[in-house]
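Remarks on the structure that follows.
Apart from one protein chain that is not included, each protein chain of the complex appears where it belongs.
And now, chain A:
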Amino acid sequence: MAPPLLALRGVCKRYGAVRALVDVDLEIRAGEVVALVGENAAGKSTLVKVISGVDAADRGMIAWQGRTVRIGRPYDAQTLGIATVYQDLSLCENLDGVGNVFLGREIHRLGILDEVEMERRTLELMDTLGLGTPDVRAPVASLSGVQRQTVAISRSLLGEPRLLLLDEPTASLGLDQIARLFDVIEHLRDGGLGVLLISHNMGDIKAIADQVAVLRLGRNNGVFDVNTTSQEQITSAVIGASDNAMAHRTTM
């Protein structure tokens, strides 16, 4: 069997005296959607930041397709093919939609930014995404929550990533748009993309995820197969009411 797209082993991350992540393991395979769940402050967003290179891990090993890699800054993650939609979106407020989508990956023509081509591709990307198309030439600061989310998601899908990290991507979307986003995610998954999805909504997770990884107080608290596990079992792992029998069975 091919090695997982991404594997974390014993990842630790501290912020001062706070141990945000303790010996966390995680595997994401190509063509698989892994939901990451946990209570507030369980370390979900920290884990995303570790994988995306925003805050490098203090200890632990990260393997990309079986090969040990170091992700020390966002650039490293991007080079591997990891794209991220952050919870706060992390857009540049003063740039327009096109500028944000292509930031750091601009298209040039004779050494000059090719605004026309970038605008065309942005519109095309947003069109296939189908979440609605905001004014791509207005500063992002002037856009609504949904529109900003659209920009952030479009940005993450540019350049065909291998692994997509989505930190609460549905937060400001309406039901129709969530359904539409899930269609897109499923389509990408079927194309061999790996997805890590953070969500609070158990319904969403049941609808889209293949595996559910639970974090509790910065530690692993089980990995479950969505199709064979009841919602109650997952919830009790999230709040710490269950023992870890299931986890022992499926993590290996």
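As a working rule, a residue touches a chain if its C-beta (ideal position, glycine included) is under 8 Å from a C-beta of that chain, and two chains touch if they have at least 3 such contacts; residues count from 1.
Here is the rule we go by: contacts and distances are computed from a predicted model.
Per the UniProt record, the absent chain's protein name among "Carrier domain-containing protein", "assimilatory sulfite reductase (ferredoxin)", "Cytochrome c" or "Xylose transport system permease protein XylH" is "Xylose transport system permease protein XylH".
Checked against the hidden chain, the listed residues A:A30, A:V54, A:V69 or A:A171 yield one contact partner: A:V54.
Only one residue from A:G31, A:P74, A:G130 or A:G240 touches the chain missing from this view: A:P74. Checked against the hidden chain, the listed residues A:D88, A:E160 or A:E232 yield one contact partner: A:D88. Residues touching the missing chain, restricted to chain A, are 52, 54, 73-75, 78, 84, 86, 88, 90-95, 99-100, 103-104, 106, 108, 111-113, 116-117, 119-120, 123, 137, 139 (touch as defined at the top).
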